[in-house]
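Yeah, one chain of the complex is gone here, protein chain that is, but the others are all in their spots.
Up next is chain A:
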Amino acid sequence: MLSAVAARKARLAASQAQNTTPVAAAPSASASPPPSQTKQKAPPQSTSQRPPSSKRKFTAAAGGTAAKKKRREQPARYFAQASADAFKAQDDVIVVDESDAESSFSSSESSEEDVAAPRRTRAWSPSAPLADSSDEDDGDGDEPIVLDYPLSAPLDQVSVEPASALSSFDPVLNQNVFHLAPASETAPKSTVLLLRSGETVALLGTYTLTVLRGTITLAGVQLLAGHTSHPVYAPRSSPIPIIQCRLSRSTPTGRAPLLPALPERIADASPHFDAVLMLQELHTGIEGLGRICRTFDACFAPARWHRNLPRFDLGLDTVYFLARQTPDVSPLVVPPSWDAAIGSVMPPPDVDEHTLLGQGATYLVRGPKNAGKSTFARLLLNRLLSRYQRVAYLECDLGQSEFTPGGMVSLNVVDRPVFGPPFSHPSVPHASHYIGATSPKNSPSHYLESLQALIQLYHAELQDAALDEQPNDSRITSIVPLVVNTMGWTKGLGADLERKVEEIIEPAHIFTFAAPSPEDGWNVPGPSHSHPGGATVHAVESVPPSSLASYYSAADHRNISMLSYFHAVFPSAAPSTSSPLATAWDTSLPLCAQPPYQLDCQTALDQLVLTGAGTEDVVPSEVHRALPGALVALVTCEPGTLDSDSDSDTVSPSTLPYSPGAPPPSPHASRCLGLALVRGVRPHPHARLQLLTPVPARLLGEARVLVMGEMQLPVWGMLDFRTLDGGGEVAGVEKGRVPYLRWGKGEGAGGERRRVRRNLMRRGQM
């Protein structure tokens, strides 16, 4: 929207300069002036005044209707909008819901690093970096390489589909689609699809996918026929993964026997097809999250206004076949440069494992926010998993973490590809450290130290930890490669941190995203420093945010991740070789109605630490006022690393073990096990806490330290979704009387949280 204002300004200035009255002006043919032209109008001394904020919506000067319309019409990436009349009509229906979502559903918090508004190219940006001195000297250790590898097979056919078609597969019951009778009443229903080479299938919902014969790619990841079934979560809130049938090159034995014994009618039909896959319903309760956080209401089903469209019925309750693109879904697109870049770092097939041992296997993904970093990192992880039995994933992005809720850095070990947005695979990480905020800006050194501890742990425990060879698994076992996703904060302190992170990690390969527009900083190729190990830098193209970005903001995604975590059910068995992922979600009850743990602070707790700016001033007698509704990290410390002296001196045993200004436990001697919600505190006579946490009970005994940061439970989590459409009572308490919550507008001046405008212009800039 900023661009709209800037363009109008420029036009106004131009018309005034020409001293013409607009009466005579024909409908302006000049369109918007080129960015460079407007840029010159900006006085240079003002460049440093306003850092960018693409977050703040800038509606004061732009007309509501016009602006909204514009946003709505933003085409989904790579796919032209349908021009049929029916689509137009649907488009109109959407408006209602969108404005509804915007006006009534809103996230309860947003940090300034959020990017909520869809990115638009800006005609003029006050934040355009001047030539940065650090960009000038190229690192000598890096060798940017040109990517023009001949690909063995094109993987990007998805992106050249005819416009508006998501699936080229034309389903016909009992020809290429077969319903399987469930083995029992309770067993999930299954359907078998027979695909020809090149055909694509787009499915919405939750399902498990098993390839029975042939080869397919799912979301850019190749899946071979085998016994493995992959759970797939494809909500509308994220790009839809596309299944594509690939020509299997290595089928000398021809139509290999189908893995399970399939009914004859399928076996008879299958020789005419290249791949056979089985879809199964997946019931995990994850769709219940939409009832809790209404921004994601029914996101695993087609939008209300498309629900009645004629749609091929797959015979499964949780899966919807998407033949054409509708405005509410957009496909996951894998640009060719991503494929090429990933292909170039994969070990050649049939390589001897031992020759790989000396080579680095650490892959770092960096770039500005909203460039597609996380999507790329997930793709890289999944692709590596086709060659390695286990892959480690180090998350450095505190705002939008892949495997955990925000606010922590974590190291995960993954042994099978993950298909779905981050909120569909919360985990109990291999190791993690709680930072306590969505940005490291308040604790940069603790952040770096935490990353250092994790990378040391990786080198010590994971890197070369060989597993026993599994039968039927040809993947490499002796090496566990590491994928590192960095935060998208690439300016100021962020750039400084980013550089230090790279020094700590010493990646062998760096994937760097080109900025969508040169104004957004992050000049590519810009390795402005030398990597000690001499990293190879691969430039990859950034993907414009899909149309979904206008429906779901970064804060929305952070909220759903947090709520997904607290409703998740983790397997209670001891961990195998990988970090356990959530297998189900208990969404039958809101958090306020879930029975908590009660812990006796004297027996179960060694220390309570408050982190975050200004928390040093919280005195022990008041600390219980800060705790109701707070998010705390459950931290385990190595014995002897806590100074227990201070406890016995200043804190009487019956109160909370808190001393002001205590630093968080050193990351080198502690680990964060997960998060908990303090749902109640009793400070006297014997301090007790009531906690809600999804962390498996077997781990709770180690968690003797609680660390509270700045993270907040999304306000959705404090509500009672069962009464949301009615009176809005929370656990039987009527709406106006719910403690710690307040409805309606605040009165009086300064009743709101401070907010910062970074796009304010001065008069002189006209």
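By definition in this document, contacts are C-beta pairs under 8 Å (C-beta built on N, C-alpha and C of every residue); 3 or more make two chains touch, one makes a residue touch a chain; residues count from 1.
Following the convention adopted for this analysis, contacts and distances are computed from a predicted model.
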> What is the protein name, per UniProt, of the chain that does not appear here: "Las1-domain-containing protein", "GPI transamidase component GPI16", "RCC1-like domain-containing protein" or "DNA replication complex GINS protein PSF2"?
Replying inline: "Las1-domain-containing protein"
> Who touches the missing chain here, A:227, A:311 or A:625?
Replying inline: A:625
>> Please identify which residue in A:310, A:614 or A:640 touches the non-displayed chain.
In response: A:614
>> For the chain left out of this view, which of A:224, A:589 or A:669 touches it?
In response: A:589
>> Among A:315, A:444, A:571 or A:680, which one touches the chain that has been omitted from the display?
In response: A:680
